[in-house]
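The structure appears below as C-alpha cells.
All protein chains of the complex are present and in place, except for one that has been dropped.
Here is chain A:
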Amino acid sequence: MEKATDMEMEREEVEEEETESVSDVLRDRFRLSTISIAEAEAKRNGMEISEPIVACISDLAFKYAAEQLAKDLELFAQHASRKIVKMEDVILSAHRNEHLATSLRSLCDDLKAKEPQSERKRKKTPRKENKATTSVVHILDN
C-alpha cells in the first residue's frame, strides 16, 4: 500500500509541474492580449496607461478566468446535468452585473442568428452591438 501512495505522490507532483508550465505559457499569451486590449481602451478614453498597471489588470483577469469563471461555468453546467458548457451558463455567470448580462445576451442573440439551423422562431432583434434590446428576462432553453 505504501508503494502505491509514493508513486501516486510522485505522479501528482509531475502533473502539477506540467500544469504549472502550461499555465505559465497561457498566462503569458493572456497578458499579450490584455496589453493590446487595455492600451486600445485607454486610448479611446484619451489616456495612457502605465505598464505595471496593465500587468496587474492582466493577472487579475487571468485569475478571474481560471479561478472563478471556469469553476462557475463547470458548476452551472453540472447543475443543469450537462457536461457541456453553453452560452446560458456564461450569461448566468454574469448575473451580478445587469449591464454586463444584457450585453452578453445581445451578443448571444447575434451568435444564434448566425446559425443556419436555428429552428426556433425568435423576435427580430436589431443588430446593435452594445444596446440592450430586450428588457424582458427570457429563459434560454438552448
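Side notes on the structure shown:
Here is the rule we use: a residue touches a chain if its C-beta (ideal position, glycine included) is under 8 Å from a C-beta of that chain, and two chains touch if they have at least 3 such contacts; residues count from 1.
The rule is short, and it goes like this: contacts and distances are computed from a predicted model.
According to UniProt, the chain absent from the figure is "Centromere protein X", selected among "Hermansky-Pudlak syndrome 4 protein isoform X1", "Rab proteins geranylgeranyltransferase component A", "Alkylglycerone-phosphate synthase" or "Centromere protein X".
Where chain A meets the missing chain, the touching residues are 15, 19, 22-23, 26, 29-30, 33-34, 36-38, 40-42, 45-50, 52-53, 56-58, 60-62, 64-71, 73-74, 77-78, 83-87, 89-91, 93-94, 96-97, 100, 103-104, 107-108, 111-112.
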